[in-house]
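In this view, the complex is presented without one of its protein chains, the others remaining in place.
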Amino acid sequence: MKSKGSDSQREKVIVIPCSGIGKAFGSISRDATYEIVDNLRKDVTQTLCLALLVSGDEESLQLVRNNKCITVDGCPLQCAEKKVKLAGGNLAGSLRVVDAYKENRHLKPRSVTFLDPDGQQMALALAEKIAKKVDDLLEGH
Amino acid sequence: MADAQEKKVGIISCSGEECVEGTISRVATRLVLGKLRPNETVTICLPLFLAGGKEEREFATDYPTITVDGCDKMCAKIATERYSGKPASSIVVTDVTGNWYCSRLGPRRKLDEESQAAARKVAEKVAHEVDEVLERWM
Partner (left out) sequence: MNEYYRTVYDKFELLVRIGFYYTKDDLWVSIENGQAKVGVSDYLQKTSGDVAFIEVTKAGSTVEKGKELGTMESAKATIALLCPISGRVDKTNDELIAKPELINSDPYGKGWLAIIAPSNLDDDLRALLSADDYYTLMLQKLQTEHEKLESR
(Lines give C-alpha, C1' and ligand atoms only; values in the text may rest on other atoms or scores of the structure.)
Protein backbone atom coordinates (compact mmCIF):
# COMPACT_ATOMS: atom_id res chain seq x y z
CA MET A 1 0.00 0.00 0.00
CA LYS A 2 1.16 3.49 -0.83
CA SER A 3 2.53 5.29 2.24
CA LYS A 4 0.45 8.12 3.63
CA GLY A 5 3.61 10.13 4.14
CA SER A 6 4.30 10.29 0.42
CA ASP A 7 1.52 12.88 0.00
CA SER A 8 2.72 16.50 -0.13
CA GLN A 9 4.86 17.65 2.78
CA ARG A 10 2.91 20.90 3.30
CA GLU A 11 0.37 21.25 6.07
CA LYS A 12 -2.76 19.27 5.46
CA VAL A 13 -6.08 19.01 7.19
CA ILE A 14 -7.31 15.47 7.64
CA VAL A 15 -11.01 15.09 6.95
CA ILE A 16 -12.53 11.95 8.43
CA PRO A 17 -16.12 10.91 7.74
CA CYS A 18 -18.07 8.37 9.72
CA SER A 19 -19.28 6.65 6.52
CA GLY A 20 -22.11 5.03 8.46
CA ILE A 21 -23.57 2.35 6.23
CA GLY A 22 -27.11 2.20 7.62
CA LYS A 23 -28.33 5.71 6.86
CA ALA A 24 -28.30 8.14 3.96
CA PHE A 25 -26.54 10.67 6.17
CA GLY A 26 -23.60 8.27 6.54
CA SER A 27 -23.21 8.12 2.76
CA ILE A 28 -23.51 11.90 2.61
CA SER A 29 -20.68 12.31 5.15
CA ARG A 30 -18.51 10.17 2.89
CA ASP A 31 -19.45 11.93 -0.32
CA ALA A 32 -18.94 15.39 1.16
CA THR A 33 -15.48 14.30 2.29
CA TYR A 34 -14.60 13.13 -1.20
CA GLU A 35 -15.83 16.42 -2.63
CA ILE A 36 -13.34 18.20 -0.38
CA VAL A 37 -10.28 15.97 -0.71
CA ASP A 38 -10.70 15.19 -4.42
CA ASN A 39 -12.04 18.53 -5.56
CA LEU A 40 -12.61 21.67 -3.46
CA ARG A 41 -9.49 21.57 -1.31
CA LYS A 42 -7.58 18.70 -2.87
CA ASP A 43 -4.09 20.09 -2.33
CA VAL A 44 -4.51 20.78 1.35
CA THR A 45 -6.66 17.93 2.63
CA GLN A 46 -6.70 14.18 2.72
CA THR A 47 -8.89 11.54 4.26
CA LEU A 48 -8.23 8.29 6.04
CA CYS A 49 -10.12 5.19 7.08
CA LEU A 50 -11.61 5.64 10.52
CA ALA A 51 -11.30 1.94 11.33
CA LEU A 52 -7.51 2.11 10.96
CA LEU A 53 -7.37 4.33 14.03
CA VAL A 54 -9.09 1.67 16.06
CA SER A 55 -7.03 -1.20 14.69
CA GLY A 56 -3.94 0.74 15.78
CA ASP A 57 -2.43 1.42 12.37
CA GLU A 58 0.63 3.45 13.33
CA GLU A 59 0.78 5.55 10.19
CA SER A 60 -2.86 6.60 10.60
CA LEU A 61 -2.40 7.38 14.28
CA GLN A 62 0.59 9.61 13.56
CA LEU A 63 -1.30 11.36 10.79
CA VAL A 64 -4.20 12.37 13.04
CA ARG A 65 -1.90 13.35 15.90
CA ASN A 66 0.41 15.48 13.77
CA ASN A 67 -2.19 17.28 11.67
CA LYS A 68 -5.41 19.16 12.31
CA CYS A 69 -8.46 16.95 11.86
CA ILE A 70 -12.07 17.62 10.97
CA THR A 71 -14.61 14.89 11.55
CA VAL A 72 -17.83 14.61 9.56
CA ASP A 73 -20.56 12.62 11.28
CA GLY A 74 -23.83 11.39 9.87
CA CYS A 75 -25.78 11.12 13.09
CA PRO A 76 -25.84 12.43 16.66
CA LEU A 77 -23.83 9.46 17.90
CA GLN A 78 -20.76 11.14 16.36
CA CYS A 79 -18.64 8.04 15.98
CA ALA A 80 -15.92 9.75 13.93
CA GLU A 81 -15.46 12.49 16.51
CA LYS A 82 -15.33 9.95 19.36
CA LYS A 83 -12.79 7.71 17.67
CA VAL A 84 -10.47 10.53 16.63
CA LYS A 85 -10.52 11.90 20.18
CA LEU A 86 -9.83 8.46 21.61
CA ALA A 87 -6.92 8.02 19.23
CA GLY A 88 -5.40 11.22 20.57
CA GLY A 89 -6.02 13.02 17.29
CA ASN A 90 -5.71 16.79 16.95
CA LEU A 91 -9.44 17.40 16.59
CA ALA A 92 -9.86 20.92 15.24
CA GLY A 93 -13.44 20.74 14.02
CA SER A 94 -16.52 18.51 14.02
CA LEU A 95 -19.30 18.82 11.53
CA ARG A 96 -22.54 16.91 11.24
CA VAL A 97 -24.64 16.24 8.17
CA VAL A 98 -27.65 17.53 10.08
CA ASP A 99 -25.99 20.97 10.08
CA ALA A 100 -26.36 21.01 6.30
CA TYR A 101 -29.86 19.56 6.53
CA LYS A 102 -31.02 22.36 8.85
CA GLU A 103 -30.18 24.88 6.14
CA ASN A 104 -31.69 22.74 3.38
CA ARG A 105 -34.88 21.34 4.82
CA HIS A 106 -36.40 20.85 1.39
CA LEU A 107 -33.87 18.09 0.68
CA LYS A 108 -35.04 14.60 1.62
CA PRO A 109 -32.26 12.14 0.82
CA ARG A 110 -33.53 8.58 0.85
CA SER A 111 -31.01 6.39 -0.89
CA VAL A 112 -28.08 4.96 1.03
CA THR A 113 -26.10 2.88 -1.46
CA PHE A 114 -25.89 5.47 -4.23
CA LEU A 115 -26.90 8.99 -3.32
CA ASP A 116 -30.04 10.33 -4.97
CA PRO A 117 -30.09 13.97 -6.25
CA ASP A 118 -31.19 15.30 -2.84
CA GLY A 119 -28.37 13.40 -1.18
CA GLN A 120 -25.82 14.69 -3.69
CA GLN A 121 -27.00 18.25 -3.15
CA MET A 122 -26.79 17.91 0.59
CA ALA A 123 -23.26 16.49 0.26
CA LEU A 124 -22.25 19.53 -1.78
CA ALA A 125 -23.78 21.90 0.77
CA LEU A 126 -21.93 20.13 3.55
CA ALA A 127 -18.70 20.16 1.56
CA GLU A 128 -18.92 23.96 1.36
CA LYS A 129 -19.11 24.11 5.14
CA ILE A 130 -16.14 21.77 5.48
CA ALA A 131 -14.18 23.87 2.97
CA LYS A 132 -14.78 26.99 5.03
CA LYS A 133 -13.59 25.21 8.15
CA VAL A 134 -10.48 23.99 6.33
CA ASP A 135 -9.69 27.55 5.23
CA ASP A 136 -10.14 28.84 8.78
CA LEU A 137 -7.80 26.22 10.16
CA LEU A 138 -5.11 26.86 7.57
CA GLU A 139 -5.32 30.57 8.26
CA GLY A 140 -4.66 29.82 11.88
CA HIS A 141 -8.12 30.48 13.32
CA MET B 1 -41.71 -13.14 14.69
CA ALA B 2 -39.63 -10.18 15.74
CA ASP B 3 -37.39 -11.83 18.28
CA ALA B 4 -33.99 -13.41 18.73
CA GLN B 5 -35.06 -16.79 17.31
CA GLU B 6 -35.15 -15.53 13.74
CA LYS B 7 -32.11 -16.61 11.73
CA LYS B 8 -30.17 -13.62 10.49
CA VAL B 9 -26.58 -12.95 9.53
CA GLY B 10 -24.84 -9.67 10.32
CA ILE B 11 -22.73 -8.19 7.54
CA ILE B 12 -19.92 -5.88 8.64
CA SER B 13 -18.26 -3.88 5.91
CA CYS B 14 -15.12 -1.82 6.22
CA SER B 15 -15.61 1.88 5.65
CA GLY B 16 -12.51 2.14 3.48
CA GLU B 17 -12.51 5.77 2.49
CA GLU B 18 -8.97 5.71 1.15
CA CYS B 19 -9.37 3.33 -1.74
CA VAL B 20 -11.85 2.12 -4.32
CA GLU B 21 -11.90 -1.32 -2.72
CA GLY B 22 -13.44 0.26 0.39
CA THR B 23 -16.25 1.66 -1.71
CA ILE B 24 -16.67 -1.68 -3.47
CA SER B 25 -16.91 -3.38 -0.07
CA ARG B 26 -19.59 -0.95 1.01
CA VAL B 27 -21.62 -1.16 -2.19
CA ALA B 28 -21.39 -4.96 -2.25
CA THR B 29 -22.69 -5.11 1.31
CA ARG B 30 -25.60 -2.83 0.48
CA LEU B 31 -26.43 -4.98 -2.55
CA VAL B 32 -26.65 -8.06 -0.35
CA LEU B 33 -28.81 -6.23 2.21
CA GLY B 34 -31.11 -4.58 -0.27
CA LYS B 35 -31.36 -7.06 -3.15
CA LEU B 36 -29.70 -10.43 -2.80
CA ARG B 37 -30.54 -11.50 0.77
CA PRO B 38 -32.79 -8.78 2.28
CA ASN B 39 -34.65 -11.09 4.66
CA GLU B 40 -31.63 -12.98 5.90
CA THR B 41 -29.18 -10.17 6.63
CA VAL B 42 -28.68 -7.17 8.81
CA THR B 43 -26.03 -4.49 8.41
CA ILE B 44 -23.72 -3.68 11.28
CA CYS B 45 -22.47 -0.11 11.05
CA LEU B 46 -18.71 -0.43 11.58
CA PRO B 47 -18.07 3.07 12.99
CA LEU B 48 -20.92 2.60 15.46
CA PHE B 49 -19.68 -0.88 16.28
CA LEU B 50 -16.21 0.53 16.96
CA ALA B 51 -17.63 3.35 19.06
CA GLY B 52 -19.40 0.84 21.32
CA GLY B 53 -22.89 0.81 19.79
CA LYS B 54 -24.86 -1.54 22.05
CA GLU B 55 -27.20 -2.97 19.43
CA GLU B 56 -24.40 -3.52 16.93
CA ARG B 57 -22.17 -5.34 19.40
CA GLU B 58 -24.94 -7.44 20.91
CA PHE B 59 -26.14 -8.54 17.53
CA ALA B 60 -22.62 -9.47 16.45
CA THR B 61 -22.19 -11.49 19.66
CA ASP B 62 -25.50 -13.37 19.40
CA TYR B 63 -25.68 -13.93 15.64
CA PRO B 64 -23.19 -15.12 13.02
CA THR B 65 -21.33 -12.40 11.15
CA ILE B 66 -19.60 -12.03 7.81
CA THR B 67 -16.97 -9.34 7.44
CA VAL B 68 -16.22 -7.66 4.12
CA ASP B 69 -12.90 -5.81 3.96
CA GLY B 70 -11.48 -3.71 1.16
CA CYS B 71 -7.89 -4.68 1.76
CA ASP B 72 -5.67 -6.99 3.74
CA LYS B 73 -5.56 -4.64 6.72
CA MET B 74 -8.92 -6.25 7.47
CA CYS B 75 -10.28 -3.63 9.86
CA ALA B 76 -13.80 -5.10 9.92
CA LYS B 77 -12.53 -8.59 10.71
CA ILE B 78 -10.14 -7.37 13.42
CA ALA B 79 -12.83 -5.22 15.06
CA THR B 80 -15.37 -8.03 15.02
CA GLU B 81 -12.92 -10.47 16.60
CA ARG B 82 -11.95 -7.91 19.21
CA TYR B 83 -15.40 -6.81 20.28
CA SER B 84 -17.76 -9.66 19.53
CA GLY B 85 -16.10 -12.85 18.40
CA LYS B 86 -14.71 -14.60 15.36
CA PRO B 87 -16.82 -13.95 12.25
CA ALA B 88 -18.35 -16.99 10.56
CA SER B 89 -16.74 -15.89 7.30
CA SER B 90 -14.41 -13.13 6.09
CA ILE B 91 -14.11 -11.76 2.59
CA VAL B 92 -11.41 -9.42 1.30
CA VAL B 93 -12.26 -7.47 -1.85
CA THR B 94 -8.68 -7.48 -3.16
CA ASP B 95 -8.80 -11.30 -3.11
CA VAL B 96 -11.93 -11.26 -5.25
CA THR B 97 -10.76 -8.54 -7.67
CA GLY B 98 -7.24 -9.92 -7.97
CA ASN B 99 -5.57 -6.59 -7.08
CA TRP B 100 -2.61 -7.10 -4.86
CA TYR B 101 -2.75 -3.66 -3.31
CA CYS B 102 -5.39 -1.15 -2.39
CA SER B 103 -5.71 1.11 -5.43
CA ARG B 104 -6.09 4.51 -3.78
CA LEU B 105 -5.83 6.36 -7.03
CA GLY B 106 -8.89 4.66 -8.45
CA PRO B 107 -12.36 6.19 -8.76
CA ARG B 108 -13.28 5.65 -5.14
CA ARG B 109 -16.19 8.07 -5.04
CA LYS B 110 -18.29 6.98 -8.00
CA LEU B 111 -17.58 3.45 -9.12
CA ASP B 112 -16.84 3.02 -12.80
CA GLU B 113 -18.22 0.04 -14.74
CA GLU B 114 -15.33 -2.21 -13.87
CA SER B 115 -15.66 -1.44 -10.17
CA GLN B 116 -19.43 -1.86 -10.26
CA ALA B 117 -18.92 -5.29 -11.80
CA ALA B 118 -16.44 -6.05 -9.02
CA ALA B 119 -19.01 -4.96 -6.43
CA ARG B 120 -21.59 -7.32 -7.92
CA LYS B 121 -19.07 -10.15 -7.89
CA VAL B 122 -18.24 -9.50 -4.23
CA ALA B 123 -21.96 -9.26 -3.42
CA GLU B 124 -22.59 -12.65 -5.01
CA LYS B 125 -19.78 -14.13 -2.97
CA VAL B 126 -21.17 -12.62 0.24
CA ALA B 127 -24.65 -13.93 -0.59
CA HIS B 128 -23.22 -17.38 -1.13
CA GLU B 129 -21.47 -17.18 2.24
CA VAL B 130 -24.74 -16.10 3.88
CA ASP B 131 -26.43 -19.23 2.53
CA GLU B 132 -23.58 -21.44 3.78
CA VAL B 133 -23.62 -19.84 7.22
CA LEU B 134 -27.38 -20.23 7.55
CA GLU B 135 -27.19 -23.84 6.42
CA ARG B 136 -24.55 -24.61 9.05
CA TRP B 137 -26.74 -22.91 11.61
CA MET B 138 -29.86 -25.02 10.89
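The letters A and B name the chains in turn, as written, and every chain counts its residues from 1.
Methods note: a contact is a pair of C-beta atoms (placed from the backbone, for glycine too) under 8 Å apart; a residue touches a chain by one contact, two chains touch by 3 or more.
None of these values were measured; they are calculated from a predicted model.
Visitor: Per the definition of touch given earlier, which of B:G10, B:P47 or B:G70 contacts the omitted chain?
Guide: Checking the options B:G10, B:P47 or B:G70, the one contacting the hidden chain is B:G10.
Visitor: May I ask you to list the residues on chain B that touch the chain which is not drawn?
Guide: The missing chain touches chain B at positions 1-4, 8, 10, 38-39, 42, 44, 54-56, 58-59.
Visitor: Tell me which stretches of chain A touch the chain missing from the display.
Guide: Within chain A, the residues touching the omitted chain are 23-25, 75-76, 98, 101-102, 105, 107-110.
Definition applied: only the chains that are shown with their structure count from here on.
Visitor: Distance-wise, how many Å sit between the C-alpha centres of chain A and chain B, to the nearest whole number?
Guide: One centre to the other, that is 22 Å.
Visitor: Can you name the residues of chain A that touch chain B in the complex?
Guide: Touching chain B: residues 1-2, 16-22, 26, 30-31, 33-34, 38, 47-52, 54-55, 57, 77, 79-80, 82-83, 112-114 of chain A.
Visitor: In the complex, go through chain B and note every residue touching chain A.
Guide: On the chain B side, the touching residues are 13-18, 22, 26-27, 29-31, 34, 43, 45-48, 50-51, 53, 71, 73, 75-76, 78-79, 101-102, 104, 108-109.
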